[in-house]
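Only a single protein chain was left out; the remaining protein chains are all shown in position.
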Amino acid sequence: MMKETKLFQLVSRENKHEDSIVLVNGPHGPIKIGQGYCTIIAGPCAVESWEDYLEVALFLKQSGAHILRGGLFKPRTSPYSFRGLGKEGLEIMAEARRITGMPVISEIMDLRDLDSLYQQVDILQVGSRNMQNYVLLEQLGKIDKPIFLKRGLSATIEEWLLAAEYIVSGGNSQVILCERGIRTFENATRNTLDISAIAALKGMTHLPVIIDPSHATGIARLVAPMALAAVAAGADGLIIEVHNDPPRALCDGPQSLTPKAFEELAGAIEAIRPYAHNYGTPR
Amino acid sequence: MMKETKLFQLVSRENKHEDSIVLVNGPHGPIKIGQGYCTIIAGPCAVESWEDYLEVALFLKQSGAHILRGGLFKPRTSPYSFRGLGKEGLEIMAEARRITGMPVISEIMDLRDLDSLYQQVDILQVGSRNMQNYVLLEQLGKIDKPIFLKRGLSATIEEWLLAAEYIVSGGNSQVILCERGIRTFENATRNTLDISAIAALKGMTHLPVIIDPSHATGIARLVAPMALAAVAAGADGLIIEVHNDPPRALCDGPQSLTPKAFEELAGAIEAIRPYAHNYGTPR
Amino acid sequence: MMKETKLFQLVSRENKHEDSIVLVNGPHGPIKIGQGYCTIIAGPCAVESWEDYLEVALFLKQSGAHILRGGLFKPRTSPYSFRGLGKEGLEIMAEARRITGMPVISEIMDLRDLDSLYQQVDILQVGSRNMQNYVLLEQLGKIDKPIFLKRGLSATIEEWLLAAEYIVSGGNSQVILCERGIRTFENATRNTLDISAIAALKGMTHLPVIIDPSHATGIARLVAPMALAAVAAGADGLIIEVHNDPPRALCDGPQSLTPKAFEELAGAIEAIRPYAHNYGTPR
Partner (left out) sequence: MMKETKLFQLVSRENKHEDSIVLVNGPHGPIKIGQGYCTIIAGPCAVESWEDYLEVALFLKQSGAHILRGGLFKPRTSPYSFRGLGKEGLEIMAEARRITGMPVISEIMDLRDLDSLYQQVDILQVGSRNMQNYVLLEQLGKIDKPIFLKRGLSATIEEWLLAAEYIVSGGNSQVILCERGIRTFENATRNTLDISAIAALKGMTHLPVIIDPSHATGIARLVAPMALAAVAAGADGLIIEVHNDPPRALCDGPQSLTPKAFEELAGAIEAIRPYAHNYGTPR
């Protein structure tokens, strides 16, 4: 008779000693995430228009980003908020992918969109609100695309790894973990970015860990210091919101960097990387 | 240009002054939830077998419960835990409904189960982990069944009402709110049951509010005092886990009442009701 | 070699099976707290003037309160807020005590005030911010007055009982525990009143448990439902803020009841008491 067990197995460090590397198959060949590579994902919160997205994508390509982000189907707290361009946005994103040669990542909310997203997107993101949407996790365990699993707003690290276990036990071992801030009592920042999760996870799992300083803080001024902190602590990469005109953004403008601020940050990240914790010592 | 707005509208008390009553269409006619009725939902965490479920169902009918609960598709933190009997359990539940004449409630996790659940279940539950599964909420907004919307583990009251707004704005106004404990630092109880949410909600919305003391505390000994507290504070009802042999339960045994303990509690609830806050003063 | 141990001993239910009763020596003889007595402590947040305090005190005496509260030395988050009348207020409080015959409670922040407070106050309160002020706790362990120990804003129940252990192990067993809300992410209420702490504590300790719905919610409209919930769950009493003119209060006006609202609440409490959890079954 089965009783509840809480232990994650396949994703545990005990099960696999060396760091996993996830391969993202972009148009110009694979890009690696994990094991000391510091992969930069950047782009606006949402794909908003052809002009804006292509402009920012071309800029990001030159400025040090490796992967393009952009929301198509946006989970929004209110049913009355802007919820993304949907399939029209997917065409824009595909064009940006073609022009820049960069792989793209976008969130999947609805399994009915799986086919079209699978065709045109290189990494499928599971948002915080869906970290324990087990129906979604199980389906994503059956495909052969990297999955970007954001931590739930108040998920423990154990629960997060168990969510990853759902995907990996289904057959898809290409899982990337993304810490994006947890809910606490502090309200000077939108959430509290749990930088200590990086090293805690490195002891518990072999999966790569990416940090999202934009959603975590909700404040553009805090993105650069938190990005540097994440790299110093040994993160495998960052996901950063960049908009070519933040005040005009349809979502998350206050936390978006300008292209110029992103370019400076990318340089600062490159400079600090060799001094990061455990740099050059893959486990 | 649309900007984010956080305000709930249709579910707000300002939009509708009087308390809403949700009608549950059981085999013996409608059962009311809201406006001072104190509706008791009871049953085991999961439907486990024909014998167990029918036995407990018949007992609950005599002991003061109005609606039967029972999990068929169970969201579990670990992929290796017991996840419910699924469609086989649905047959058992339908038989219990027929024999007892009581309406039944069960959780929907996967939209592919919507048709069969819609046919045989009287209230569809959205679990805590899916409170912000907007794809699910939108589909449930298109049907004509009562929806039992559990509060997310760390959802604010505002976010919870916005989730309800997703359903109501889709066309289904039959929404019941269920507080089931929030995540805090305290670990003497599994979660912290937010009893103050009852009166806070009564000022903000016209929807009925049910309390789940079983999941909130995780400890059978705390269920009765918290159930009485909820009734005293003005809750519209309770949902309580009862198992005919808690130590043998496949899930949530430690928080399940025995049938005898439930019967005593039902009597105590009946006795305290006339002294509850705002008793007999429908707004 | 001593290692850290976290276990409370003297205050534990294992150490003393029966509920403790704390005797408060008012001018008209002892008042009991614990073991099923439902003791009502009421009064304004701060003693503000002779007229106001004596007026509200006389009213409370007739309306069902057993003990008078009133802040003299107020801990305030900002150094620029009103911090109480101090020793002048103590004279006012002593006069109210004489006129009404009710015992009085006030907070001690500074050990240099211990002598004068000891002379004129019947219960000494330790505020939430000082729950782990061990120097203060140790001194209060050496006197023979009841101590009213408020739970720290984010203290676990275990830490709270260990704070009580500091006092009791010093020689003073007259400790009353007061739950006043814990800090969570929810902001519809000032704090989240942890009603489940009542029954949790009853299993862990023999000390009496009082609930403070005024500070916990911060909203006058929520005080009555939460007071009734606390009584229903088996609390040994309540502490409630009452001001004869809340909008004019120098502190905590928004959460203060008017005298009339208090009188109604006292009646409702009296009515609900016989139906409370474990009523009439002292352990």
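Going in written order, the chains are labelled A, B and C, and every chain counts its residues from 1.
Methods note: a residue touches a chain if its C-beta (ideal position, glycine included) is under 8 Å from a C-beta of that chain, and two chains touch if they have at least 3 such contacts.
Keep in mind that what you see is a predicted model, and the values were worked out from it rather than measured.
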Where does the absent chain make contact, in terms of the chains shown? A, B, C
Where A:207, A:231 or A:251 are the choices, the one touching the absent chain is A:231
Can you tell me which of A:110, A:138 or A:158 touches the chain that was removed from the display? A:158
Any idea which of B:100, B:184, B:217 or B:244 touches the chain not displayed? B:184
Determine and list the subunit B residues touching the chain excluded from the picture. 154, 183-185, 187
Subunit A positions in touch with the non-displayed chain are 154, 156-158, 182, 184-189, 192-200, 203-204, 216-217, 219, 221-222, 224-226, 228-234, 268, 271-272, 275-278
Residues on subunit C that touch the omitted chain in the whole complex? 1-9, 75-82, 109-111, 129-130, 132-135, 153-154, 159, 162, 165-166, 169, 183, 250-251
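Criterion: only the chains that are shown with their structure count from here on.
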Chain closest to the middle [Cα centroid of all protein chains]: B
Leading the contact tally is the pair B-C
When centres are defined as mean Cα positions, the distance from subunit A to subunit C in whole Å is 48
Please set out, as single numbers or ranges, the residues of subunit B touching at least two other chains. 154
